[in-house]
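Every protein chain of the complex appears in place save one, which is left out.
Let's look at chain A:
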Amino acid sequence: MPTVGVKRDLLFEALGRSYTDEEFNDLCFEFGLELDEVTSEKDIISKEKGEGKAEGASETVLYKIDVPANRYDLLCLEGLVRGLQVFKERINLPRYEKIIPAKGEGQKMIITEETVKIRPYAVAAVLRNITFTKERYDSFIDLQEKLHQNICRRRALVAIGTHDLDTISGPFTFTAKAPSEIKFKPLNQSQEYTASQIMDLYRTDSHLRHYLHLIENKPRYPVIFDSNGVVLSMPPIINGDHSKISLKTRNVFIECTGTDMTKAKIVLDIIVTMFSEYCEKQFTVEAVEVTYPNGKTHICPELAYRKEKVKPELINKKLGISETPSSLAKLLTRMCLSSHVTGNGNNIEVEIPPTRADVIHACDIVEDAAIAYGYNNIQMVIPKTYTIANQLPLNKLTELLRLDLAAAGFTEALTFALCSTEDIADKLGMDISATNAVHIANPKTAEFQVARTTLLPGLLKTIAANRKMPLPLKLFEISDIVVKDPTKDVGARNYRHLCAIYYNKSPGFEIIHGLLDRVMQLLEVPPNEENGYTIKATEGSAFFPGRCAEIFARGQSVGKLGVLHPDVITKFELTMPCSALEINIEPFL
């Protein structure tokens, strides 16, 4: 969930009233937002770097608001205010207008063929006669950063560049050149650098170094320049200093380049709809003509309004409410989906604005109607669905065995399914390749290298963590292990194992053996070879020689029991003798 930080007082000023923290919390709850934290810059620095460093920092109250991941229109103060004001019916949703300049007067951008291999798509737009204040400027920069982090997938899919139009002159060219051929003064630098030098320059920059890899090893880097060869930007890394925006900037040229056209369009739409509020002609955006390598031209931004028809019965039926078509239309309008009743009063026409790219199916409209109606106003009913419940046989058996093992005096443990390779191999005297284990590709630590193939290490680690408890320690676990299985559609499967261990001054093999007999008794498996179970002496790398047996039930090997090998005991940092039993219970279903 992305978090947006807004200055509380600015927010209240824009909303036209102030709230207590609790009141605002409730408003957020209703709308689907979450007031995560009330803090200040001073508090933030205090927490991160200590109180000393926070001296002199701003104490202005900041609201940190969690916003749903699919609502790009709520990622800045402007969007939040607009959404909340429409929700509270204090304003109407503004109508965003695309102004297409007279022929020959508008800005143009030409995309050349060289971009196809590295960053094929670009869209652009102009905000005319905009007025920035410090707050608006900061918000403008913050929104770009938020979009970069979320929908732009950390600039990989889309990168945004914003420029002072009065410092550059079109038509603009978006192309890709060899690094040595690109030279300009990057934003906030004092001299010119070539593209290769820029890579080195920002290698240690805490912010920009994460994006270098997107173009670094390619033969050509993307670059946008104007008709005089002035470089606007080298996406996705950095803009040029020449065209940088200041508080005095009046005309803004916005370009979005990337590898995903749909997302580039959405991103541009969001930026222009949010900030056109500050243009002299409010909520208007000047179009830019973009020409592709194949000669096709495209007028940006999209700013599309889409009309959908939704039947009021559908909304009522899906939610379990019964509202009139006109009241439903009103509810939707409150959610920035301007609607009115059409047809013979039996249909609703919904207009989806460019800020609501998240609405892709009728169910999205239904959800918005529900939010405006208020989830907690919907009457709760019980489905009339009549079903007889069935337990999964494997889980039913597990539950029965758990109770009886506890009744036998053993204590249940719940251990991790992920462990280190040593835990299931070396410490048990085996080689990892013999375990047929599933390996994790991106473990954060050694504790997450493999999925367990046996429950024994988990139980032994539990004992190691409880050495101070009085002896004997008797533990059990009935849970899943994981092994590779090429016959399964994913290539691996779980088996339900039962494992019990006895840890005391004497190994207690007869006790573990007795437990096995008891489990077989419960499973109604008699102690004979023909139609029941037997145990046969065997060797096991984890077991003490001469004290290990394999368990056969109805001809099939189901597990082993025995006294653990002293090497195993010491490798798990234990000191007492220990006997163990592990079987697969699935054959007994």
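The working rule: contacts are C-beta pairs under 8 Å (C-beta built on N, C-alpha and C of every residue); 3 or more make two chains touch, one makes a residue touch a chain; residues count from 1.
The rule is simple: contacts and distances are computed from a predicted model.
Engineer: When you check the chain that is not on display against UniProt, which of "Autophagy-related protein 101", "phenylalanine--tRNA ligase", "lipoyl(octanoyl) transferase" or "superoxide dismutase" does it turn out to be?
Structural biologist: "phenylalanine--tRNA ligase"
Engineer: Which candidate, A:I299, A:A408, A:M430 or A:M576, sits in contact with the chain we can't see?
Structural biologist: Answering carefully, the residue with contact to the hidden chain is A:A408.
Engineer: So one chain is hidden, and I want to know which residue out of A:G52, A:G295 or A:P383 touches that hidden chain in the complete assembly.
Structural biologist: Only one listed residue reaches the unshown chain, and that is A:P383.
Engineer: Which residue from A:V38, A:I118, A:A417 or A:L522 sits in contact with the chain not drawn here?
Structural biologist: A:A417
Engineer: Among A:V38, A:A57, A:I371 or A:L522, choose the residue that contacts the chain missing from this document, as touch is defined above.
Structural biologist: The single option touching the absent chain is A:I371.
Engineer: By the contact criterion defined above, which parts of chain A meet the unshown chain? Give residue numbers in ascending order.
Structural biologist: Within chain A, the residues that touch the unshown chain are 1-2, 29, 31-32, 34, 68-71, 149-151, 153, 157, 260, 262-263, 317-321, 360-364, 366-367, 370-371, 375-376, 378-392, 394-395, 399, 402-403, 405-414, 416-418, 438-444, 448, 451, 474, 476, 480, 482, 484, 486, 488-494, 496.
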